[in-house]
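Below is one structure; the comments refer to it alone.
A single protein chain has been omitted; all remaining protein chains appear in their positions.
Moving on, here comes subunit A:
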Amino acid sequence: LVVYCVCVCVVCVCVCVCVCVCVRAFNVLLTVCHRLTALVKDYCGCLSEKSVQMNFALIYELLDEVVDFGYIQTTSTDILKNFIQTEAVSSKPFSLFDLSNVGLFGADTQQNKVAPSAAATRPIVSSQGEQGSKNEIFVDVIERMSVVIGANGVLMKADIEGEIRVKCYMPSCSEMRIGLNEEFSIGKSQLSGYGAAVRVDECSFHQAVRLDEFDTYRILKVCPSQGEQTVMQYQLCDDLPTAPPFRLFPSIERDSGGRLLMYLKLRCDLPPKSAAINVSITIPVPKGSLRLSQELSSPDQSAELQPKNKAVHWEIPRFPGGAQLSALFKLEVSGLSAASLQEVGPVSLSFELPKYTCTGLQIRFLRLSPIQPGPSQRWVRYVTHSDSYTIRI
């Protein structure tokens, strides 16, 4: 029977919509769910248990317009905007961090030039006054890298998947021109004569992007609709333009007291101006590991043994480029044998590289035409995430 059951699970950031209709196509269902989460984010600002509780009426309305009789009608934020009448309620908990933008006696601070990270998590349609009237555009270049480095330090696999995401808060935006690096090339065949070329293997664009100036000037022309959309996606396989961001120099041995000694030196090969943040290193250790004693090179780092996962977690909040950190872990392992050493590794890292793209893709300019009436603000952010960064030992 044609029944659609909509269950909004908000335990974490997850909306699961089961559209049990004759849509048999598997990935239609999946992508609908993802699109719905994106829509809820657009309209409610963020997707969390709290925002769903506060905006349940809005979400009912949204689902009503998106799905009729189990069939998807439209999921475009632009079209839906005309039908959605309820206003979003956004929760803004008071936070001390908000004060950091205010200088002494109201003077401008350096931070005024940087948008707070929460700026892009507000509903696209909001009532007049306060933040809502701001004409803002956020362009994010987000890359995810998955890397495998062999025990001998050789790069065995390196994939980068990137995307340019635009989040637009302007009620009427005519046309935006996004200029990429001029020496941006697609595919393996094109070799640029000069260095610093930015190359990707495959590249695909949102259907609304016009590419008439792309071939010559590397300019994307797009009329962004309100809300978030991915303008361009690209991939690069096996051929990183720069060295991978982290190298590990491990030495692992058994000491005379039957303990396992792990001396790890970690080097960050980023340019000195960049830094990695929230670096978390997971080192699998033998099964019978009981206790850990550690010597870390600076006080802000921390490490702990997680016996359930058979792993040592080493956290580094900030890791500047060019720096080298070291850690000495002494593990008491019950029944330590030569074979136990095989259980150590591979080490995996997760981190975030703000203001850095591994492919080197940059946005030269961001122009709105014709010039918007009133002040408009354009923000560009770059970030690289580690999808999976594994170093074998």
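Note that in this section a contact is a pair of C-beta atoms (placed from the backbone, for glycine too) under 8 Å apart; a residue touches a chain by one contact, two chains touch by 3 or more; residues count from 1.
Convention: contacts and distances are computed from a predicted model.
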Name the absent chain by its UniProt protein name; which of "TATA-box binding protein", "Short-chain specific acyl-CoA dehydrogenase, mitochondrial", "AP complex subunit beta" or "Aspartate aminotransferase" is it? "AP complex subunit beta"
Using the definition of touch stated at the top, determine which of A:48, A:181 or A:235 touches the missing chain. A:235
Just one of A:71, A:249 or A:365 touches the chain that is missing; which is it? A:71
Cross-chain touch to the chain not pictured, restricted to A:86, A:326 or A:362, is A:86
Considering the entire assembly, which residues of subunit A contact the chain that has been omitted? 1-2, 22-28, 30-34, 56-57, 60-61, 64, 68-69, 71-76, 82-83, 85-86, 144, 146, 148, 150, 156-157, 159, 161, 202, 204, 233, 235, 237-238, 282, 284, 287, 309-311, 335, 337-340, 342-343, 345-346, 348, 350, 387-388, 390, 392
